[in-house]
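Remarks on the structure that follows.
Here the complex is missing one protein chain, while the rest keep their positions.
So, subunit A:
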Amino acid sequence: MSQAEKLKQGQFTNPETPGYVGFANLPNQVHRKSVKKGFEFTLMVVGESGLGKSTLINSLFLTDLYPERIIPGAAEKIERTVQIEASTVEIEERGVKLRLTVVDTPGYGDAINSQDCFSTIIAYIDDQFERYLHDESGLNRRHIVDNRVHCCFYFISPLGHGLKPLDVQFMKAIHNKVNVVPVIAKADTLTLRERERLKRRILDEIDEHGIKIYHLPDAESDEDEDFKEQTRILKASIPFAVVGSNQQIEAKGKKVRGRLYPWGVVEVENPEHNDFLKLRTMLITHMQDLQEVTQDLHYENFRSERLKRGGRLSSHGYILPLSPATVVHMKTQHLS
């Protein structure tokens, strides 16, 4: 520990700013613990088949989440109901561990009659909340795994003129349960102008139907200008129009990830071509905030509702709210 000792000498025997106590080091302590603990994040992707959801997830996290993909034929798809598939991957970078769970929803919007396709998804989200509530109220809370869905990317098809009725219905059904981030998929089918128009249209329709999508928190007044600028740009680009790809193409003498067309190369990480980088920045920079909103808003709503309802909790025991009598009893019992 000689380096630490050396540092210690340098730090403490030299005259410090008088009055320096040292608890400004507290965020570093928190940092160190978080690095050790790592993070958990659950991302749900919802959208029709063929919108490039899996490719996008692979591109975002530079992994291959679905190594063996079998795309079912049309005949199978007719009868398919929506399934929930969750895959977990652990990403480590510079010592920081992220346990990422991606929840995929194959079969969404595939059936001829898509009336029912979101009930499975909503049941899944509720189930995760229920499990967390269950764990949180249990006796052994040391190893609670947080599988609640922190963010939902909703993929909008670029082919229409805005939101489809299914899109509206679905988003309205889940906007109170999870953070919804609308994403325009396969954005390379649109020219820039068409993209702007579609974005504006989608935002208008979102307003019109009262859908609450996830709003990026405003940058605080004491942040540096770069960060404020970045936040402004991000907010202005919602919904993000993205292109996903994991193939490396040679373009202008360097290798880029992109899609090769006879008329040119669409570069995934080129901000002029699409909003992929912005989406990734938003996700990473606001991962913490997404988790907090899930915990403080969506989960607390769920919990209040659940406790008010009372009754059976997923085949185990009961959780009932503390009645005023119980509270009084706890008080008297304690102070006697």
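Here is the rule we go by: a residue touches a chain if its C-beta (ideal position, glycine included) is under 8 Å from a C-beta of that chain, and two chains touch if they have at least 3 such contacts; residues count from 1.
In the analysis below, contacts and distances are computed from a predicted model.
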item	value
Among "GPI transamidase subunit PIG-U", "proteasome endopeptidase complex", "Neuronal-specific septin-3-like" or "V-type proton ATPase subunit", UniProt-listed name of the chain not shown	"Neuronal-specific septin-3-like"
Residue in contact with the excluded chain [from A:Arg32, A:His161 or A:Lys212]	A:Arg32
Interface residues of subunit A (partner: the chain not displayed)	1, 3-4, 7-8, 10-12, 15, 18-36, 39, 60-65, 67, 86, 88-96, 98, 101, 103, 128, 131, 134-135, 137-145, 147, 220, 226, 229-230, 233, 246-248, 252-257, 269, 271-272, 277, 280-281, 284-289, 292, 296, 300, 303-304, 307-308, 310, 313, 316-323, 325-327, 329-330, 333-335
